[in-house]
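Removed from the display is one protein chain of the complex; every other protein chain stays in position.
Letters A and B name the chains as they come in the text, with residue numbers starting at 1 for each one.
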Amino acid sequence: MAELKIISVVMAAGASTRMRSPLSKLLHPLLGYSIIERAWNQASFISSDVCMIIGHQRDEIKKSLEAYWQASGHLEGKKCLWVVQDPPLGTGDALKKALSVLEKESDEAQVFIMGGDAVLLRPTTLKDFFQNHFQTKSVLSFLSAHFQPNNSYGRVVRDSQGNVQKIVEAKNASPEQLQITEINAGFYLCSLGLLREAISKITANAKTAEFYLTDAIEYARGQNLLVTAAVLMDATESLGINNQEDLFMARRVLQNRINQRWMIEGVRMDDPSSTWIDEAVEIDVPAHLEMGVQLRGHTKIQSGVRVGSYSIVEDSVLAADSVIEAFSHLKQAQVGAESQVGPFARLRAGTNLAEKVKIGNFVEVKKSSFARGAKANHLSYIGDTQIGEDSNIGAGTITCNYDGYDKHKTLIGKNVFIGSNSSLVAPVELGDGAVVGAGSVITANLPAHSLGLARSDQKVLNEGGKKFREKRQKSSKFES
Amino acid sequence: MAELKIISVVMAAGASTRMRSPLSKLLHPLLGYSIIERAWNQASFISSDVCMIIGHQRDEIKKSLEAYWQASGHLEGKKCLWVVQDPPLGTGDALKKALSVLEKESDEAQVFIMGGDAVLLRPTTLKDFFQNHFQTKSVLSFLSAHFQPNNSYGRVVRDSQGNVQKIVEAKNASPEQLQITEINAGFYLCSLGLLREAISKITANAKTAEFYLTDAIEYARGQNLLVTAAVLMDATESLGINNQEDLFMARRVLQNRINQRWMIEGVRMDDPSSTWIDEAVEIDVPAHLEMGVQLRGHTKIQSGVRVGSYSIVEDSVLAADSVIEAFSHLKQAQVGAESQVGPFARLRAGTNLAEKVKIGNFVEVKKSSFARGAKANHLSYIGDTQIGEDSNIGAGTITCNYDGYDKHKTLIGKNVFIGSNSSLVAPVELGDGAVVGAGSVITANLPAHSLGLARSDQKVLNEGGKKFREKRQKSSKFES
Partner (left out) sequence: MAELKIISVVMAAGASTRMRSPLSKLLHPLLGYSIIERAWNQASFISSDVCMIIGHQRDEIKKSLEAYWQASGHLEGKKCLWVVQDPPLGTGDALKKALSVLEKESDEAQVFIMGGDAVLLRPTTLKDFFQNHFQTKSVLSFLSAHFQPNNSYGRVVRDSQGNVQKIVEAKNASPEQLQITEINAGFYLCSLGLLREAISKITANAKTAEFYLTDAIEYARGQNLLVTAAVLMDATESLGINNQEDLFMARRVLQNRINQRWMIEGVRMDDPSSTWIDEAVEIDVPAHLEMGVQLRGHTKIQSGVRVGSYSIVEDSVLAADSVIEAFSHLKQAQVGAESQVGPFARLRAGTNLAEKVKIGNFVEVKKSSFARGAKANHLSYIGDTQIGEDSNIGAGTITCNYDGYDKHKTLIGKNVFIGSNSSLVAPVELGDGAVVGAGSVITANLPAHSLGLARSDQKVLNEGGKKFREKRQKSSKFES
């Protein structure tokens, strides 16, 4: 038994029409991984050879998995056998096609069969299922679950000793059988030999006979071979994804697992039911996530971090003791230790904040770095800019990085002070310790420690305000 | 039976004190329609004549329904009979008042009676209820539902054959009767003749006798006439709205129905439990709504649209393949095909974006149009402005449309490039291809293809920054 080979067969050829989407249901995302990626992970968890039955959108599915393997390295030590089934004539036909590429495998090899859209099995469930199969020396095992009677799943019919006899599809079930709460969850494990035998015997019986996977159970029982149904303690693991509602249900099941795991790890969540955490996110504790936080993609959070309400953090790194205040939007950003961001801050791709940086409200940062202690606290746009230590960017400062054709760089040294409402017309360089007067438009470089001003002297017209009002009042067409 | 007339009676006279609101509970909104509008729709679904019993805030209720009919055309082919009941002496009294305006109707006419605050019946439920009434040839039918025993609703008492005998109010019920789980849901259908007879007989019995609607059941049974209770499969349909908690419950029930319907239609929702969709919203699939999205009023969404997390879209149109990023706030705005809006964008009434327009973060647009390909990506206020094709509005641009008295217009041609932090003092016109230098205050028109500048030359004071710091450091009272 030590050298037993397990081969997975994933049914991924269906047309997924009930999803009502131009995108195959298998390519829909589910907390950071597509359904097909999750199917691959589940199928390859114990077996090294995975047979993927594809049909509808097969090129897209193949490409998508190949890209996933490249990025994740999850093909290493594994083998994927692509099998095309087109048109999709059902799982029996798919299985026959799978067997044709497994001709060289021995009858003792075990085949694990699953739907490509049923990806909620826990690793521990799979392990127990496999172990039980081998310990009971079953020729065929399948997972079952208990559901309320009013459902359309196949019923598991057991004899008086509790031994599985067969699966009866709901449409063929007698009224008594319909009362059976144990249903077929759709995951099978059986020897390749039995599968070969059952298919050849059943389809030989009559020209028109179609083979159903569940027929193999009756076949095996007819040979007096042991068939075992392992009952899922948590019926949600059997969920298949056929429409948008299923997709949400699956997300909720997985999200509950992820969030519960992080809470037990020590993550404080004000409201896990409104907290989105993708599967690949990493969090060091202590960490505090306020209501409605979203952590997406490969975000990493170091210890001591707080993320404020409704903030969205995607593919970003938040270093130790940094704080993201409410309503912030981060994507591909690095936030240094003890830095403070938000509320209402937007950090776009290429933002790199060092330690103790402050980015305040209504500030957008793109492809820019802030050195230790630098600040931009209010209403600014900082793009394609490098800012030195302890520099202060005044409220309303805009880096004019775009001239309608090219993007240009702004270089700001250490200890620079930029007055409010300034415009820095790139390319431009401000030396260490330079000061820019409020409201200036800086178009040329500033030497270190210089003062740059580009604004007019103030003129005061006494009674000018009064005259302005009198004039306006006369011409005014409406008060608003 | 073909010419059977059905008349609805809606009990809408109550004072709704438990709502603790200056606004009648019937005027509270419920996913885009007020409760009284929903009551009207439910009552007029099968019958063409609706008798509205009003009392508390009757003028407001009348006005509100009249405005609704005008806007929706939902009075067409229908008749509303207003009956004033003041003071509100209960449903028996209300019914007597209703009968007085129905004097010319025949005894064979059927009366459907409902509370004005019980508006969660599904159309299919109503149809089945009516059909069953006629098929069973009942003189009186009512809807019942199964509830947990500890409730205060009237119990449905049936005999050993399962025939309805009477309804016993909870306060009058015996301990055994209190264990009955079938309760009166409060919707009745009976012949006008029976109603007339029951009222005249019961109130004649004793001078002080008050008539209760449920008495009609016992009366009919006394005459050996058939009374039928049709059990609601979904007990939530019977919910009446008496306080703020009920109002929320009703919203949740309706929201679940709406969201489930849209998911089955193919709308992808990351989290339907946090997604608000008003009843009148229209969505073409595919569409993707992220967490916490609100679609309100008469919003229309064409196919291929994605609405980002927490965005609020009210009475707006999002054309095909447009994207609204997170934290955006749209009201009475038109977004063209393939346009991109947000995050943190605010589109106010009168915003009209053509195709492929981009509105970025911290940008407010009001009564303005953007032609194809025009952009305002950062920190801008655009009001009363017309912008031509492919023009680019730099970060921090403000249209100064208000002089304290009037709002003025800004006209911007095609291919105009406005440098950052510019102010456009309206009324002003910028010709095609004009360029405005960063930080300029434009007070006069710019001819096509001209360059407008209104800013000072840059002065650099060497060591000026250093001197500034030394001076400030001396006078500084505190470091902050």
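Everything that follows uses one rule, which is that contacts are C-beta pairs under 8 Å (C-beta built on N, C-alpha and C of every residue); 3 or more make two chains touch, one makes a residue touch a chain.
Just so we're clear, the structure is a prediction, and the values are computed from it rather than from any experiment.
Visitor: Would you mind spotting which of B:D86, B:E245 or B:E282 touches the chain that isn't drawn?
Guide: The missing chain is touched by B:E245.
Visitor: Mind listing the chain A residues that contact the chain we can't see here?
Guide: Its contact residues with the unshown chain are 260, 263-274, 285-286, 291-292, 309-310, 326-327, 343-344, 360-362, 378-379, 392, 394-396, 402-407, 417, 419-421, 435, 437-439, 455-469.
Visitor: Contacts of chain B with the missing chain: which residues?
Guide: 19-23, 28, 243-245, 247-248, 251, 273-274, 276, 292, 294, 310, 312, 327, 329, 344, 346, 362, 364, 379-381, 396, 398-400, 402-404, 417, 421-423, 425, 433-435, 439-444, 446-447, 449-456, 469, 472-473, 475-480
The rule we apply is simple: only the chains that are shown with their structure count from here on.
Visitor: Return the distance between the CA-based centres of chain A and chain B, expressed in whole Å.
Guide: 33
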